[in-house]
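The chains shown are only part of the set, and none of them has been moved.
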């Protein structure tokens, strides 16, 4: 796990690291504020986890990788938690069967919060008392743990949405306003010359191991669409028979469409001839100007083929995005739903936030990539197969968590994250 | 559903029926007293239901069959509950998919209790205000609903046990004493002459439709074991290779043993060479003198074959049991676990309570049986296929719920009820 | 396996037994005459077996139970056949996985016929040379083997039909005439007084172990329909919404209807508004006067409920049938399809042959039944669970194979045998 000083965060200062630790931990709990106890327990499909599992697992991360090796005399809160809340670290030990996380009523939510308190106290104490040499060793792991916790903040939003969304009562997770757009600005095309470009983490601030090594890539001239594809555009694809035209689809995509009976993005329902979609604020009419979301790579790819375009590679995306300011509709906005483009900017709109953008790139190691030694090396590298890269963060991503080099990845059929479409074309 | 006056309960008196209604409804809630909110939500396998589903469903029964047709101007508590809490009544309407009951965090436990209060109030009001003609029509349904609720009281015990039992923390559901036996009395054999005997409900008191019509059956001379098979006896079967000797098993039973890797009754675990079993009071050493429980029909049948005996038919059982007093270790004892035989009695011991006794009889309609018209007719009749009859009630059955003619039924592989073994033999 | 002298067959005479042996073995091969080599290989579902497997397995039966124990110096044709062609005899050894029988191209059909020749020769030699004491021991096993082979003759017809029927080419297995009926005679009802009746094998001739012990049963007065239910009557049930009315069905039956999308008997297809069905002679229009066949117990039971009747118990059936002559449309007629009733007789028509008649009786051991010792004891007893009894034989049953006490059994969802419906009613 490559980490280094982050001047913005100044995590090299123990007091400031402690402050950031408190902030991130509190932000997680703030997400859960509106929940009833029951909402912490359920797991509506194997890919999602119960909220209380998330709360415990990110705490387990600190206990396992910070406290156990570095806090002298650390007494485990509960020895069985090592097994229950280990997600996938084989070098730590065996793991409770993932699809069964929602079968456990115990530990209770209150016990999980107690676990958090206990680990929080111990981490704070460790940071307070650490001499320079210990801090040197502990700091990168704490920083990694906080970025890890931010990833789970995003998953809390998307997993809660899924758990609420399958409930026939379609419950409201949190009351909030979702801005409705005026007419979306027309799509324009921004051209790039390509050539040899630099890709990957430049060594400043924090980055995950999969963003390294920085290396050169060769790009042909290309164009990117100025904004995300809208719901309205996606509805045209649907009206044109997009979901029933096999030649638009990858073979595995078409098989998925038929087996899963896909006819629209996830969470869309037709009532009296109008499309509605489930949001964290309950059922809402689909805004034709808003960005389409909750589409799989298969749908993004089929849409692009229908439109006579293609998806960008992750290298094209990163090259173009590296020239744009990092701003957008992130978790902090409190909307937790993508919002329409404004057409105000001069460059590309909506590159960051709103929805993760599917790329045409398989998730593989960069040239020269080797996963770190030890259990921490299982963080990213071992998932480099049968997944596609997404870029740019979403409306559920904390703003301080995203970077232009950030690589997210999901299998091509996944839809429950805030995933959307930016088009590309050959120049 | 055949019902008639029950002199014991005197349900024909509105005030007394209201009292019994209150008692049964309270007894259900008393079972849930020790639960944390989270414990109401989970469903560890498709056969069990979340506790809050049970609480809502038995309430739905009264709302659907008593209030909707008979309470003028009844306003449904929540129109979607008709769908969510309908178990299997096709004539009422479609049903939420059973294996997914544990995926719903809402309605919350508090909302379910509100639902109970609301329906309780309406039923009480209805009973209070009903004229004779209305009471005449309502009384049998209320009585049926109370027996239905008692069935779910038993299921609450067994489903909670299952949900707690799969949790690696093996949580204690309720602290309680489980008596340990002295040496079990030796098995003796009670002989019956057979001949033509009367079987089924005689028209006194309440009975389910599947206990009718009363009819004559022809029995050959037979013998019954004086007590239930003990854990110690079952361990002999295990030591003798019972679980690895195919010729002891029905073909489907042997296939189940191999696919499920059965090596002992459900809930048994070996620690340091000793057998322990999970109980509602947590892990306990297996008492060799206590009755074996949580065995499937396949295991009961294999054990009997190994012992050179057989299981009784339900007719043999009923004929013999009709001469014995109806007493035993029922839910009211507060133990909720089978207890050893005492050897004190002169007749058969443990016929009632402790464990349901697997019989050699398939669950089929009695000669002349026809299910009642309407949705209530779906209560029992439609399950008469691929199930075996069990008799006598268990340590989780309310005492006022059981009768000598009572027919319980489960598929031959089921183990999570309190099921056990009584041996029979030809005379 | 209970066997005794069969005066008709005179199997106690070595020469006559040898003759019968040759006849039965030849009859099996005659069934396969019209097959192409490829037709011997495939297995279109786990319940059916490839024809070459049948040919080898029934040969394996003689090798395993006659030659290996009784033919001095017997040299196995191929030691691996013990494993490949053992159907389910755990006491003989492990078995090749049943659903994969159709994955094996070898041994070839020619090799299987060689295997038959080799075993035929050895059995004939054994019978020729056996002294009285050896013959005494061998004769019941040979007779059992021949009845076993006759069972597989029936399965050859039904399995070939299934294998041909799923082929989109709908190939003709054998050209043959299927008689078309005039109007079916009206259904009349034959009444029986009931009382105590004798059931089971009386000790004359051959019988399987599951037909014993002979015992007394108590019947209430009942009536039986004079003929089988016709296709025309079943089409009325269909037109009346039989397949979409849940209250007509057992719960498990209704679940099967929905999961399997049943809308008509197996092999029925609608073309231009007319019903056709696949037969061993290819696609034919459904004859409204012919007996309905290829219906499950679930469909038979739902039809009876729709008609306001019920299915007979196996005891009612046997009691009534024991007064009727054993004649009907058997395999020897060469039609291999049920034919319409003639209305000529005075008693019950179509009791024997045409289609197996589903009864309301679960397949369980008769009072006092114990399976024989040894592998032969696995023949019948271990299947006594989750199956229903059928009576009377079918158009694919050899005439010399059937008896009034004969008990066939299949799970309630099975449809690929020639299965049909006779109605009963309380008197």
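Here the chain labels run A, B and C in written order, and each chain numbers its own residues starting at 1.
Here is the rule we use: contacts are C-beta pairs under 8 Å (C-beta built on N, C-alpha and C of every residue); 3 or more make two chains touch, one makes a residue touch a chain.
Because the structure is a prediction, the values reported are computed rather than measured.
Complete-complex copy count for the single protein sequence, taken from this structure file and not limited to the 3 chains in place, is 4.
Assume only the chains that are shown with their structure count from here on.
Touching chain A and chain B at once is no chain at all. With chains reduced to the mean position of their C-alpha atoms, the one farthest from chain B is A. Our note on geometry: chain A versus chain B, Cα centroid distance of 47 Å, whole angstroms. In this assembly, the C-alpha centroid of chain B lies 38 Å from the C-alpha centroid of chain C.
Residue positions of chain A in touch with at least two other chains are not found. Every residue of chain A that touches chain B in the complex is listed here, in rising order: 36-44, 52, 80, 83-84, 96, 100, 102-109, 163-164, 166-169, 171.
Contact residues on chain C toward chain B in their complex (touch as defined above): 88, 90-91, 196, 215-218, 220, 246-247, 249-254, 297-298, 360-362, 364-365, 367-368, 377-378, 382-386, 411-412, 426.
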